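Entry: chain A
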Amino acid sequence: MTLDAKIPAGDLAGKWDRYRFDCKLVNPANKKKFTIIVVGTGLAGASAAASLGELGYNVKSFCIQDSPRRAHSIAAQGGINAAKNYANDGDSIFRLFYDTIKGGDFRSREANVYRLAQISNNIIDHCVAQGIPFARDYGGGLAYRSFGGAQVSRTFYAKGQTGQQLLLGAYGALMRQVAKGSVTLYPRREMLDLVLVDGKARGIVVRNLVTGELESHAGHAVILATGGYGNTYFLSTNAMGSNVTATWRAYKKGAFFANPCFTQIHPTCIPVHGEHQSKLTLMSESLRNDGRVWVPKQPGDKRNPADIPESERDYYLERKYPSFGNLVPRDVASRNAKEECDRGKGVGQTGLAVYLDLADAIKSRGKAEIESKYGNLFEMYEKITGENPYEAPMKIYPAVHYTMGGLWVDYNLMTTIPGLFAAGEANFSDHGANRLGASALMQGLCDGYFVIPYTIGGYLASSSLGEASANGPEFSDAMAAISDNIKHLLAINGKQSAISFHRRLGKILWDHCGIARRDDDMKKGLCLIQNLRAEFGNDVRVPGDEADFNQALENAGRVADFLEFAELLVTDALSRRESCGCHLNVDFQTPEHEALRDDENFSHVAAWEYSGRDKEPVLHKEPLVFENVALTRRSYK
Partner candidate 1 sequence: MNWFIETISSSIGKKLLMAITGASFILFLMIHLIGNLTLYFGKAVFLSYVAHLHALGPLIVAVEIMLLILACIHVTTGTFLFFQNLYARPRRYAVKRWAGGRTIGSATMPYSGFIILAFIVLHLSNFHFVDLSERTIFDVISTHFSSMLYVFIYTCAVVVVAFHVSHGFWSLFQSLGANNNKYMPLLRVLGLIFAVSVAIGFGFIPSYVRFMI
Partner candidate 2 sequence: MSRTINLTLKVWRQNKANPGGFETYEARSISKDMSFLEMLDVVNEELIVAGKEPIAFDHDCREGICGMCGSVVNGRAHGHMEKTTLCQLHMRHFSDGDTVSIEPWRARAFPVIKDLVVDRSTLDEIIRAGGYVSVNTGGAPDANAMPIPTEMAEKAFNAAACIGCGACVAACPNASAMLFVGAKISHLSILPQGRPEAAKRAWAMVTKMDKLGFGNCSNETECEAECPKGISILEIARMNREFFKAAFF
């Protein structure tokens, strides 16, 4: 099978316009006859469901939380990019496109990224119209700031809660459609399988998390907006409920999984405190605008930060990258933090942390200004650590944050299964091997508000789709299989909790396929994962009933999928014989320890096809063609 990305022909800037003109339209009167299933209510899912509802489609919206407003997009702090050039500092659609492509280390598709940059401006306009309380300057215009990996100020924000405000906007739009009757909400439902009829995605089976009942839902197309798989690492900045189950089960039904090894490690998180830690908390990277990252020059220097004089501090990012300084992209910042800690210069109790110091900014600009910008972040830091960041520098360490990989999609955001679309973090499309700050919100909303509503229409108008019934044999087979699976999990009756397996899986991945990867480690990691999966199958204990609200059961199902998925992640990492973006294989690096790409052999998307239980997945390559940018080595010096 060759992967056809279905990129429209012609010049880059005109592709999206031409696509929209060529795209078949669904007659307005017919729209309500089409049922579209949207799984997930984060930025991508909620905005897609709302926009499709506005167009008149009959939409069913599912989420695992008690309300659509809880989706983890809500936790995004820093901001959202748009090529508005309000700052008059040289920004343009092409520059945003270029920065994103370059930031992704030339492992994303030109056409998709350009469309993203074009649409970025519409997103801001729309969000302002929705009443999102963005920060403003004194003249009443939108305030903006610069963000990691960019030298222009194009990031719009609402204090440190931009994701929350944008999500609540999308949630409001969604609830408006619920009130109109075009969207039906199904909260506390977990998608456990995708159902194909005649090779096309026609529905899903979900478990009602309150009653434990399995429910079938049929439709004409399915959109997965179920987020990323960062929680495979157990400790990540993702929410506890974030999981890979929906995309993983779609993969097992034939959707290709692209670039699973591209896992972004965010540089500014609060360091790990202990064994029972359940998640890591991100400190917005906007802090790097005013904060300076440093470690003591002397390894093992355990003095109080205040007692270490300027001359004995190493501001290593400013030293190594004079032009970008503390604003280097996330992968570079993370890698350097790990390197410094590996040299024994790490600070704090565990030695796994570096300082992020805002003392200079507080001194030069006053506490009040810093407080108005970062007050809520400082508060959060103090709550978690019990230390006051106005007085002592914050300690930070990298943590798994975002996953650039995801279901393979074409220009339409359709996966290799006709009728199955993937939006937001769940797809792989726009960020290549590394995502720039403030781009995730942009992509989620771009997919949901502005791309999927067009492309899904094109699919529906050009496909002949008969009626699919939720009582059909495909659905009852899927339900029976899930039910067996659940019964099996409950019956193992071993001695260990699912979370303890998850914790061990996370440790294996972090140690063997984390910030800097080695072939030997990864191979060893694969064995460890396989052993752990076998142990899980024999020794997990899941108490409670199937027909009940049973969080232990929910979690066990998700951990089972993580255990399978982790193997694909490491397999992909092993097969990419180069370093790029967040994927650093230590065998492929420059003398200065920078990622060394192999554009000749690896300028492609690695899309994996499921080939059956305990069988090697099949690798398909989508070559990446760069017509508008020259492939350069990223340098932030």
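A few points about this structure:
Here is the rule we go by: contacts are C-beta pairs under 8 Å (C-beta built on N, C-alpha and C of every residue); 3 or more make two chains touch, one makes a residue touch a chain; residues count from 1.
A quick word on the picks: all candidates are chains of the complex that A comes from, given by their letters.
Because the structure is a prediction, the values reported are computed rather than measured.
Candidate 2 is the partner touching chain A in this complex, chosen from 1 or 2. Those residues of chain A lying in contact with candidate 2 across their complex are 47, 50-51, 54, 65-72, 74-75, 82, 84, 86, 122, 124-131, 133-142, 156, 158-159, 161, 164-165, 168-169, 171-173, 175-176, 178-179, 185, 187, 210, 239-241, 273-274, 276-279, 281-282, 379-380, 383-384, 386, 449-450, 453, 493, 495-500, 541-544, 548-552.
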